[in-house]
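One protein chain omitted, others in place.
So, chain A:
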Amino acid sequence: MSDDATTPAIELVGISKSFGPVQANKDISMRVMPGTIHGIIGENGAGKSTLMSILYGFYKADAGQVMIRGKTAEIPDSQAAIAAGIGMVFQHFKLVENFTVLENIVLGAEEGAWLRPSLAKARKLLSRLSEDYELHVDPDARIEDLGVGMQQRVEILKALYRQADILILDEPTGVLTPAEADHLFRILEGLRREGKTIILITHKLREIMDITDTVSVMRRGEMTATVATASTDPSRLAEMMVGREVLLRVEKTPAVPRDVVLEIEGLRVVDEKKVERLRGIDLTLRAGEILGIAGVAGNGQSELLQVLGGMRAAEGRVTLNGRDLPLEGPRAGARFRRQAGIAHVPEDRHREGLILDFHAWENVAFGYHDDPAYARGLLMDNDALRRDMQAKIEKFDVRPADCWLSAKNFSGGNQQKIVIARELERNPDLLLVGQPTRGVDIGAIEFIHQQIVALRDAGKAVLLVSVELDEILSLSDRIAVMFDGRIMGERHPSETDERELGLLMAGITDTDADPTLDEIEANLDLTGQRTP
């Protein structure tokens, strides 16, 4: 750390980086002062991660300079970044799952050729770091047995063990409950007090406002602004990110629920590893309302969607418009669910929603390939598919508007629009939608939310699963919280808040009490959650 507080901890000068024809970073300059938390905000694909990868030695910049504490630094690989005092906490943790915490921490930073002395030394240093920064973890626990919040602490400890004084965190709160995120921020504040410099990459405006000192906005590979956080507000930041004014709140009228569309009674699922994923779910969903399912990833929401979408067998009873849906056997398949009037926007569009190597127009047929409108005798009518896709592309403003492009060449938001166009245009009685805006940019989020609300207003039922609490709160007419395969409670969005939902998400029903963070952690760890 520099004694001179006026020397930036990191200074980037004119960084550019291209991947083929795509320019990911264009002439980026930025300075981060020591002992501050600097936010970098921008939509997906804006070039934030590329920039940080350059800083961590994963990519080599085509042009430009990196200065660390006033000195020009060459960072050809991660080794050099570590030596320069840079630590990185990736969005997808870089941990060896079946190693212990201690083994993960010493990996690559061992003292000598023999392990035992390295581990002993690390254990001592670790307990000191844990004390200093309130980063408590069991050094002998296996990573795969830890919850994601704990795993993230291990990542931070890894960086601190390597004596990083510049810490980069890439979308750190994506997998955390609100309580865990709060605790992370407390840790970051503690690190700032110790003089560490922190770069926080996020797409969540609220986090930027809550914790950063300065913020840089990136859009399409360029850094459009760097401002003091105190001098800006969320809507100005959003505008800088997207390049136009955006609605941060979903505009909708109160719901007018009508007849019951979906009724779920005692739904149970036991997975391939004989783990009970759903432990008796009861839910009712009416026409004209959006039921939001909140919960930390891995608490059974995915299984619930899969069962309803016909992708997984279950026990219990499910009725759609008063008629029983088979939950096992050949007639429980996804095709029959679609025929019954259920449309499904799956959680993972890359694995379940699209075939990335296929053209956009081929993707429009999935799930509806036996529609007579797409057939010419025994053959597929490809012209009809292309006409249909082109019409949907225009209606849903998919860009670029080219049905011959492979699905993988669209941005995340436009891929999602393709899936949503396919499913919504069928005018289903029930829409199942999982993580509708995961990896989708703000501009497209607004559009997708509007489409979901429009479907509700047309008198359809919507079951929304999302790990984004903001999304659940702003979109839902009713909220059910899932924890460990059970519904912990139902709330009305106007009568609850993030704190209460966050406690329910951590499995704590007595929401009047104020449990300590360790209790929450302990509760979460019981379920053995892992990164999805």
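In the analysis below, a residue touches a chain if its C-beta (ideal position, glycine included) is under 8 Å from a C-beta of that chain, and two chains touch if they have at least 3 such contacts; residues count from 1.
By definition in this document, contacts and distances are computed from a predicted model.
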Checklist entry - Hey, which one's the missing chain according to UniProt: "ABC transporter membrane spanning protein", "Ferredoxin-NADP(+) reductase subunit alpha", "4Fe-4S dicluster domain-containing protein" or "Glutamine amidotransferase"? => result "ABC transporter membrane spanning protein"
Checklist entry - Thinking of the whole complex, not just what is shown, which of A:D77, A:E394, A:D457 or A:D497 touches the missing chain? => result A:D77
Checklist outcome for this item: Touching the hidden chain, out of A:L95, A:L188 or A:M389, is A:L95
Item to check | Touch criterion as defined above, residue of A:T50, A:Q152 or A:T214 at the omitted chain | outcome: A:T50
Checklist entry - Out of A:V22, A:A63 or A:L115, which touches the unshown chain? => result A:L115
Checklist entry - Since one chain has been left out of the picture, which residues of chain A touch it in the full complex? => result 49-50, 53, 56, 58, 77-79, 81-82, 88, 90, 92, 94-99, 103-104, 106-110, 112-116, 118, 158
